[in-house]
Every structure is written in structure tokens, then in C-alpha cells.
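Here is the structure we will look at.
Every protein chain but one is kept in place in this view of the complex.
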């Protein structure tokens, strides 16, 4: 089943697209959320650039977490493990960035990812989507793998002219400029935002600390 | 005795199957649970891919721990040591993943592993079993070593056509698609699940912390 | 859009100027502030010298933080992530120092950076700006990218004689000797200083600790 | 005196047997117990495999500690330092495993090791003894060094046929299958076990914590 | 301005002297003191020997801190960052040791360093000054850079015979045997010592701890 679209919508499982010397390939990206202390673990023979793209994805998600319905302190109470099977195949590059963001958002919110969506694109710390290479090979792999919708960077839309017609007819290809568009296409539903006023929360925490320090621990007479 | 099936059912001791340039080999995988702080130690001249497969196995087991009768906070109170003798022989690759999961589950639950079962297969973070190489050599090693049952990845079932009849007659070969099937075959009994409502547990812990902070430590008059 | 000036003034996003064997290039530098513990994370395939220039920028900013309206304890409550896309391109050198300082000041103060300003220059721990190489190529890249104002080290002003007239006419070029001049040009407004008397703050904190230790936790009769 | 049997029974000092390109050699292994925090330090130009054999020895000893009269929390209150002189000579391999177990048990229990016993054998996490190479050279070194008793892995007993008669007559050679047999031969006396019911201890500790949290710190009226 | 003497007396900024294959050079060494936890950060492409010379300088300064008017606990409340621009130029060697000591003392005491003094010399943990190489090239660089006074190791005084007369006439050259002489020449004024009786301080701290532990937290009737 490896190299094919997932069989059901799952939390934390996202289909990326890789480009190797022998063509394109579906890349299954898995994230798990565990009770923890804010640590990020990555496995799957990942190169340094792919690991950095996971770091950037993670910081971006933390920076918009109230918009995703996740209060920032939640991040200090969980560990996230991102794994990219097959474990013996080296993987690298920044183009799985949008898939990393999507899998992290999915495990944090508990919202499943659509099984028939694949995606490719580098992300910046602001969630902007940067262009990638190997578009043709990646689209062919998506078609072969039974994918219905492929999200590509807007800056790669101009490269669609060179893609064979049968590929463009067999897939719904959606150019995206920001990760928010990715999430709207890939998650089965969008999360509800929570209110979070950083300055107010900090002030409240400081006030609680101060009160505790100043209260005599017992006043008896 | 090395290279033969274990003599008795033991907690934490699992028989994997390795594939080297000179043929297949039984691989004894041992895990110990010690009082600790949630650390994982690995020894036995393991390569990076095998170490990552232990990390993935560990995260998967943590993610399903209530189903195994283990409450998540237990993980913060134990260290687990996984060792693969013989210590001077380099070992690598992801195909011992199912054996790693089984040995970790066995030490956490205290349930012994059947001595006459061997297994091979990569695992994903969701517990899915991915195909492996060297099936023929691994099955020959299992037969030579006195193994009765061999668990192989479902996606390798198609390769059984090329396996000599005497091997297939001497072994019970069980294709598996998920680690849950592995545990049912390998453990002498299945653990009883515990209830664990993560959200409720977190809320209760937060409430206890709050009460402690707000209670004046003595109210005397 | 990569290689062009930003479309709007943003917090934490600064345009630097890189010099490679094939010419100059705009370099987008992004910083994010996250709730945290005073950690600095850097991504984007950065070489050791560029990482050190971020360390130096960070220490300089901390050393003048009251002047920027930021109380020093704030630094222990946030993490800062600096990322330089594109993630697969190696980057190195000290000349993005002034851009690093500017992006860190922007995320700490929440004041946006002017989108049509680019800058280049090494910084010292005192905020002095040291000269850089590749001035001509960097200015050409700024012009191509739609930049209006370029901040260059004062010690490079003598090199302007060799720059083509059309470049000097198309850009406002501002030589700077200290990072304070950079901030005045690059931020949309200057922050208001806060008072911070280090010795007094330390004494007050010590007094609070002492009182807590010496107060009998209950005085009862 | 180096290369000869020890002059008296000592706590933590064990004689192993090494095999080099120029023959066998006595290997003096020293362990010290210090007040500490559960750390293990190793010195003596040890290779990775020998360091891992010390890790495995340490975990095995912790796993059977009540049987050795040592309560598990003791391990968190001590550091153990294992040193193998001569410090300039590189050493590696797993065959000193039984000697490592013996020296760790000796320093933990304070029971001296017999000065005229030497030993060789890899150990597993369950304390099983695995076969080693260089048996003949090691036995010759033991004889030369004034050793009386040599403990060898049971699986090496078949190799005794090739050992010269004068060696077999000059030494008492004891094949061992498990570390428990090693300890009975090597320690001057066996430790008395302590009772330790892990589940009960954990429950008691949890109860103490709960009571402390729930007791109002003062009940006054 | 790089390569010239500083324009004003500054806290933490010291002029060292480097010797490269193409001659001598002024080396600007900058230290900053930040609120912190006793950490030392170093940047500027420094080799291991130069980093170790900063470590040694730091330990020496801590060991004499009462003599400098700095109470030892102060060190646990500050971080020190030492940077040597230009960030892209590799630097190494122990001969900046006296400059490192001087910049650390200057930031700890807040006393500026004279702008027209340069210095070279390795330091030991006791503050003794050891000889250096490249004396002639270093003195020439000092003269070119507008330096007035150069501090050199006493053991290099014998090498002054080979220095051209115009150099010796243009500079005040002061041989020094110990860092105390360096500080007297380089700081604009000497710090006032504080009293610090280590044993008494330790005993007082222990007494405070004991009293707190033994006092019933409330005795009420």
C-alpha cells in the first residue's frame, strides 16, 4: 500500500510529494502527540534541511495557535514526534514544509486530514509558501497514487503550462500562497479559534505569583 | 545457544530476524524496565536507522498505552533499556521495528513473549507494518533456529511464492498488517485496557494545582 | 515574489543583501517571538559565522533593551526563532548582522519594519557597523528587487565612487556607523524607552527573597 | 605488578582477560562508588562497544538489585566510575562484560572480589553469558599472571579440547552460563537479598505525596 | 576605523595584538555583561585555544573577584559574552589572554579601559603572563594604529633588542609579569576591594538553611 493514497482520513497523517533521481513519489508524513514537555522528535533518516523545515513549521504553528483553537501553554504540555517512513530511505529538502505544518496542526487540534489530498511547498516562518522543484514528477506520482487534489505553491502555477494534459485532467491542482489555504483544503474541517490575550495572560500569571509570595502563610492569634 | 529460539517465554525478550550478506540470522532483542525518568537507552552497536526505529516504536507504544493497560504517567517513572547482543556485531535497518514494539510492550505490561515466535517488519508511528527485504534468508534462519511461527509484513505475502516448500511446511507463517496482530500472536496473553480520558485527567490535575495555589496555607482566628 | 521587496510592512521581516558567486541577491530574514525561556533558534542552512552574527546581534539587543522599551526579564520569558529562507540554500557570513539586529528588535517591540528598506553590515557587540564586501552587486540586487532605501556601512561610503550612476540615482543610499541609525531608518517608528535601574532591581529582588526567608511562616500566640 | 594477579581481595577491582594481536593479557578493571546522582563515568581509552557493555552491565545489575541486597533508590544516590588502566592503551569489545558486572556489584555491596579469579564473557541484559574469542591466549595470560581460577562462557567449553594440557592443569577453569554463577565464584561472599515490592513502594510513595498535597498546611479554629 | 585605536575609553573594549602570516594587526576584543546565570558565550570564529584562553581568563578573574570589588555570587547572576570582530576572520592562539582578562574585569566592575593601550600575553590560572611570538610585527601594528602604550610579557623584554629604534621611540612599551600590572596600566582607575570571607559566608548560608528547616512553620496554642 505504500506509494498509494491513504485509505481513510486520519489525524496527523499527511501525504507529501518527493522528487528523486528516479522520479516522483508519495511521501507519507506521520505526527503523533504525546503527553510531554514541549519537545519535538523527528525520525526517518531525515537530512538537516528537512529537520529545519520541521522546526520552522513548528514555530509557525505555535505563533498562530490561538487561531487554531490551541492555547499557547498547551505546547509546554505535549511532545510531538514527526516520522517519515520508510526508515531506511534518506530524505531531505524543504519542500515538505506545508505537509509538516498540516500534520502538526492536525495532531494538535485532533482534526483529521483528507486522505485524497497531497501537497508540496516550502514554508516561511510567516506561513508563506515558496516554490519547489520537480513539479511534473510530483504530479505524476500523485496521479499514479490515486490522489485527487494536489496543493502546489502559487509561484509554481506558471510551470503548469509544461504539464501533460492527462495529468492536469486527472487531478484537481490548487495553487496556494499561504498555509492558511493549505489547511482549508487539507483538514476535514477548520478549527474554531480561541481568544488569547498574551499581555493579559502574562499580567495575570505575574499577579498570581506576587500574591502567593506576599501572603503570610498563616496569620494566627 | 545464540542463533536458536529461546528456551522459555520471557518478559522483554523477542526474536527478530536479520539479513546479512552471508544469509539470515536470528536476532535476540532484549528490553529491561528500570525505575527512572522516561529515558530510553539503546546498546548493541546499533546504527542510526535501527535507533530511530526504536524511537518510533516507543512513541507508538506510548500513544496506545491505555489500550495496553498502562497509564501514560507511568512512562515518566521508568527508563527502558533495549539491547541487541552480540555487542561487537554492527546492526542496522528498520525491519526490527515490530520486534522493538513487542519487547517494549512486554516489559511495560510484564507479559512474557512466546519463545517460538520470530518476527520481521518495519513499523510506522500508527503501528502499520511495512514490507522488508531478505524474506527467504530470514525464513531459513527461523527454520534452522527452531522457530515455530514467523510474523511477516502482509505486503511481503506475495513473495511467499518464491519460498521453497520445505520452509513453508516447517513454519507457521503469519502475514500481519498492524502491530496489534503482532501482539496477539507474540504475547502469551493480551493486556486488559485501562480507561484514560486525557482531557479529564489534564483538567483534574490543573484543578488540583489551582486549589493548592489559592488555599491560604492556614486560616486561623 | 522571492527576490523582490516585501509587499507590506511586517513585524520581524527584514530585507538583507547577500553576495554570491553569481551576483547579489535580496535575503529575506524572518524572526518570530514565542512564549518561552530565553532560547534562540536559527534555521535556513546557516553557516557558523552567520549563526554567531545572530548571537552577537541578540546580546547587543539585550544590552540596550531598556532603551528599546523592553525590560530585561522579558528575555527570559520568550524564545526567538530566526529563519532565513530558502531552506535549501547555504548562507554564511557576518554581513547580515544589522538585519539580524533589526528583526530581533522588531519582534521584541512589535514595531513593523519598512518594506522598502534593505541593509547590509556586520555589527559588533556595541552596535558599531563594520564594512562588508560586494557592495556593487548588493546595490544592483536592491535596485532589481524594487527596494527604495539601502543602508550600508559608513566605512563602505568610499566605495560608492565605483558604483554606476543609474544605481545611485535609483536608490536612496544611507551610510550608517551604528545600529541606532539603522533602527531609525528601518522601523516604522522608534520605541519609547523604559526606565531600568539594574542595581535597584537587583537589590529589590534580593530584599524580597530575604523577607520571605526570614518571616516565620506563621506567628501565633 | 601490572599483568599479575592482584595482591589482596579488594572491593571493586576485578581481573578480566584481553586478547590482542600479540597475545592475551590480564586486564585490571576498577570501579569506585561515590556520593552522587545515578551517573556512570568510564575512563581508560575505552571503545564504544566496551562502553556499551558497561551500560548493559549496569542496567542488568539495577534490574536484580534487591537480590543483591541493594534497594533501587540507592542507585539515584550514587555515581559509579569504572576505569580500566593503563590509560594510554585503547581497549574495546564486549568480552569484559562479566567483569564489569562483578566490579559494579562489588562496589555496590561492599563485598571484595577474590584476587586469584579472572574472567571473560559477554553479558546480555538478562545476565546470560555469551561466548568470546581468543580463549587460548587468555588462558595462557591467566596462567602467566598467577591466576588460580578462570571463569569462561559455557559456550566456549567445547574449545577447551584445543587447550594445552599444562594450561588446563595449572588453572581451575569454570564454564558459566549466567552471571549469578560468576558472582558466586568471584565474590568472597554472596550478599543477602532485601525485600522490595516495586508496586507497593510506588503506591506508598504516591500516597505520601497525596496526603501532603491534601492536608491543609494548618487547621486552626 | 578598524585597525586603529579606539576613539574613547569604553567599558569592556580592549585592544589586543594579533600576528598573522602577513604581519601584525590590532584585535578589538569586546565583552558584554548581561543578566543571566553564570554562562560564558564566545563568538568571532575563535579557535579552541583562544576559547580555552577565555575560560582560563574567566576562572582567574573569579578567583580574585573580591580584590576587584566583586562578590563571588555576582558571577551566578550574570552572563558574559566575549566577541572578537571581524566575524569572518578565523582567530586562534593563547596570546590574547591578558586582553581577555582585562575585558572581563572591565565589564564586571564597570570601569572603562584606556583607549590608547594595547596588550599581548598568555595568562595562567594564577594570572602570570607567559611570553608570546611575533613581538616585532605586533609592535609595528600598534604604532600604525595610533596606540601609545603596549603591554608585553616580561619574558619578551629580551627581544626588544631586535626592535627598530623608531618603534621603541614611538611607543611606551611596558613589560609585565602578572595581570595585576596589566590592570593598573589598562583600566582608567583600579576597583576598590570588598571583604569576602568564604568560610564565614558558607557557614552563614548553611546556618540560614538549617534554621529554616528546623523552625516549626507555626507554633500556635
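Should a chain be cited, it is by its letter among A, B, C, D and E, assigned in written order, with residues numbered from 1 in that chain.
Following the convention adopted for this analysis, contacts are C-beta pairs under 8 Å (C-beta built on N, C-alpha and C of every residue); 3 or more make two chains touch, one makes a residue touch a chain.
Bear in mind the structure is a predicted one, so any value in this text is a computation, not a measurement.
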Checklist outcome for this item: In the whole complex, of E:35, E:69, E:131 or E:146, the residue touching the missing chain would be E:131
Checklist entry - Of the residues listed, E:16, E:36, E:94 or E:191, which one is in contact with the missing chain? => result E:94
Checklist outcome for this item: For subunit E, residues touching the missing partner are 48-49, 52-53, 55-56, 59-60, 62-63, 72-73, 75, 93-94, 97, 122, 124-126, 130-131, 155, 198, 202, 213, 216-221
Item to check | Contacts of subunit D with the absent chain, listed as residue ranges | outcome: 1-2, 10, 12-13, 28, 30-32, 34-35, 41, 43-45, 77, 81, 83, 85-88, 208, 212, 215, 217-221
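In the analysis below, only the chains that are shown with their structure count from here on.
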Item to check | Starting at subunit B, fewest touch steps before arriving at subunit D | outcome: 1
Item to check | Distance from the mean Cα position of subunit D to that of subunit C, given in whole angstrom | outcome: 56
Checklist entry - Rounded to the nearest whole Å, what is the centre-to-centre distance of subunit A and subunit D, using the mean of the C-alpha atoms as each centre? => result 48
Checklist entry - What is the distance in Å between the mean C-alpha positions of subunit A and subunit C? => result 28
Item to check | subunit D, residues touching no fewer than two other chains | outcome: 217-218, 220
